[in-house]
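Missing here is one protein chain; the remaining ones are kept as they sit in the complex.
By letter and in written order, the chains are A and B; residue numbering begins at 1 in each of them.
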Amino acid sequence: QEEQQNTLDTQRAKEWFEKVKISGYMQLRNNDLFKTNPDMENPQGDRTYGGFDGFSLRRMRMKISGQIHPRLYFYFQADFAADGKNLGQLRDAYFDYFLDEAGKWRVRGGQSKIPFGFENLQSSQNRLALDRNDPLNSAVKDERDMGIGIHYAPVEIRKRFSDLKKKGLKGSGDYGMFYTMIYNGQRGNSIVPNAKKIPHIAMRFTYPMEFESGQYLELGIQGYTGQYVTTSVSDGVKVRNNDGSISEKDAYDQLFRDQRIAASIIYYPQPFGFQAEYNVGKGPEFAFDATNNSGSIGIEQLHGGYAQVMYRIQHKKQEILPFVKAMYYDGGKKFELDARSYTVKELELGIEWQPIKAFEVVGIYTIADRRYEDMANPINQQSGRLLRIQLQVNY
Amino acid sequence: QEEQQNTLDTQRAKEWFEKVKISGYMQLRNNDLFKTNPDMENPQGDRTYGGFDGFSLRRMRMKISGQIHPRLYFYFQADFAADGKNLGQLRDAYFDYFLDEAGKWRVRGGQSKIPFGFENLQSSQNRLALDRNDPLNSAVKDERDMGIGIHYAPVEIRKRFSDLKKKGLKGSGDYGMFYTMIYNGQRGNSIVPNAKKIPHIAMRFTYPMEFESGQYLELGIQGYTGQYVTTSVSDGVKVRNNDGSISEKDAYDQLFRDQRIAASIIYYPQPFGFQAEYNVGKGPEFAFDATNNSGSIGIEQLHGGYAQVMYRIQHKKQEILPFVKAMYYDGGKKFELDARSYTVKELELGIEWQPIKAFEVVGIYTIADRRYEDMANPINQQSGRLLRIQLQVNY
Partner (left out) sequence: QEEQQNTLDTQRAKEWFEKVKISGYMQLRNNDLFKTNPDMENPQGDRTYGGFDGFSLRRMRMKISGQIHPRLYFYFQADFAADGKNLGQLRDAYFDYFLDEAGKWRVRGGQSKIPFGFENLQSSQNRLALDRNDPLNSAVKDERDMGIGIHYAPVEIRKRFSDLKKKGLKGSGDYGMFYTMIYNGQRGNSIVPNAKKIPHIAMRFTYPMEFESGQYLELGIQGYTGQYVTTSVSDGVKVRNNDGSISEKDAYDQLFRDQRIAASIIYYPQPFGFQAEYNVGKGPEFAFDATNNSGSIGIEQLHGGYAQVMYRIQHKKQEILPFVKAMYYDGGKKFELDARSYTVKELELGIEWQPIKAFEVVGIYTIADRRYEDMANPINQQSGRLLRIQLQVNY
């Protein structure tokens, strides 16, 4: 009779709530404590990194996701802490179409994360540090864009990606072992018409090794190439030629070379962990000519990365993860005003505490030196220290 | 004992997930291939019809709907590909209150689709063509408005409406056999205060015949009347009198007659199908006076329609539907800048392929000639061709 029941169960059509699930997380922050320099800002990371802003929601995420057919996975995520007034804005909307029954090859389409950088792919829900690193995160605005790609991994490797999250090791999730995609290459959630623009193309290969000891080491390499159209440029800022001379052309709505390559290494914390990424590339960057009080945007080298050590302490069902992260970046940020010019050094001493799986507290003491210059603030180097607190709920 | 179980089941209060369900769909598009004229645009249909914009989400829909009480049905739908930056915006929020136990008579209130045109009522999830037709869709912005109505159908006709969707025949869904409603008559999702404005009123009668052969033929007639308040008018554009003379009055915030009548015929594809709609009416329309380089808005005749033939091929669980659609419109579009003046001819050769029920691929080759003129572009006729691709996921 039990057998009959089972047969019945598998034969009946699935209910909607068995196909998709609602989940998400929220991050409540306060960045004001022991802040020595409110003028030191980090717009890419957190709009309340600078200033004295009190409490703020960094993310309020809602996801609808599920295997809606044996061959089709769907993922939708919106953020209700977006657009400056907590409006609901799209983050992800994509499908994975399985080309084979086991799902080794999957075609992905929609708005989703660009395969460039382990930390970019890792969910903020799992990341230890409060913000992503400047050097790799400046490659793609909000880590996401609209496009189509294909990713591949053998069944056992897909299982390993899944295990690395399930075991609480803070993996990136499953973006395949090999992933290539074409995408608009501007900012997600926007339309930037340009007749000459060709899509960006990105590629990534990553391999999570499992040792007999049970330790995991993941090595990854990735890169992308394309041309970026400038959409946010101050009046009077011109195109700078490759020889450094300033052209007559306004820098607005111009195409600039945009390409990067990066390497990633992650030794998962059992209990000691280590993680580092580095990228080099070329892209648009602002430069100020103090003599003529004029600004220009041209192609420059960019490079930078981070290294992080962490330690995982499990006590009954609680988790405590102290970590130290050091970061460096020198280059432009194409999607900011005037392709803002940056030099960033930051050191973070942090600790994450999970009293229960659904709740996390993070405290980070940040010591930073940030130079970020555009035509509005052509000479702007800030250094300071601050204590940052985050309460996170996972639902 | 089974009987006892049944009694128990019906007596226990329903769980929330038995009363409402979450569903939706997403449409990923690329309209750039083989585009001969990027200046030919179609703002009502798709903002990436013109230009070279890469990949875009046309719709990312989330619905919460269900029979929350034997007498009360509720429907909420938001679109997360809205407002130019993928913000979540309301599409539908309405209830159907059943006046009788069987639900023959239902009062509807809230923001919902206006009963004008079969294709307007049919969900984009089911439509073959990527965009709705210009002639009937220009009647109501986004097909929806805020109001109150009542619709009626005998039980067997309501079942037939439901069958036409379930059987994959791409029906409109159940808006009753007879439907009348009053509504604001401006754009949904907006408040337009005007002391003199009276609500619009719409009426529709449709009848889906079922022949002994199993074929379905649906005939419908519908109309609406009201006055439209202009809200988007260029400086200097004046009111044009009925005799063609230009008044001194600025055309902004003026009331214009707005009325249409339409006929619909749908022969559902088993396997051959045919569908046509036509409407005539009067409404505000821009006119340019080249001699004086001045513009005006006045009441003009409008008319136009479309015809579509389609063929349904079922292969195992797959579906393939080739179709041809021809469309013509001559008239104004009241909710666009200056009640833009249009003449549109468009021919579409398309094919929809559903490898599985949850996934659709559509390819359309579009040949069009579009004249659309306002004070900013007073002489603007564009013709061109383009290939359009859409991937759709139904969850």
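Things worth noting here:
In this text, contacts are C-beta pairs under 8 Å (C-beta built on N, C-alpha and C of every residue); 3 or more make two chains touch, one makes a residue touch a chain.
Just so it is clear, the model here is predicted, and its values are computed rather than measured.
Of the listed residues B:G147, B:P208, B:G332 or B:P378, the one in contact with the hidden chain in the full complex is B:G147. The chain not shown here is touched by just one of B:S162, B:S190 or B:Q301, and that residue is B:S190.
For the options A:M40, A:I68, A:A81 or A:M310, the residue in contact with the chain missing from this view is A:A81. Not every partner is drawn; the one left out touches chain B at residues 15-17, 19-20, 22, 64, 66, 68-69, 71-72, 74, 76, 78, 82-83, 87-90, 93, 95, 97, 109-111, 146-148, 183-186, 188-195, 197, 199.
For chain A, the residues touching the chain absent from view are 17, 21-24, 26, 28, 38, 47-48, 51-57, 60, 62, 78, 80-81, 84-88, 356-359, 391, 393-395.
Following the convention adopted for this analysis, only the chains that are shown with their structure count from here on.
In this entry, chain A maps onto chain B through a rotation of 120 degrees when their C-alpha atoms are superposed, rounded to the nearest 5.
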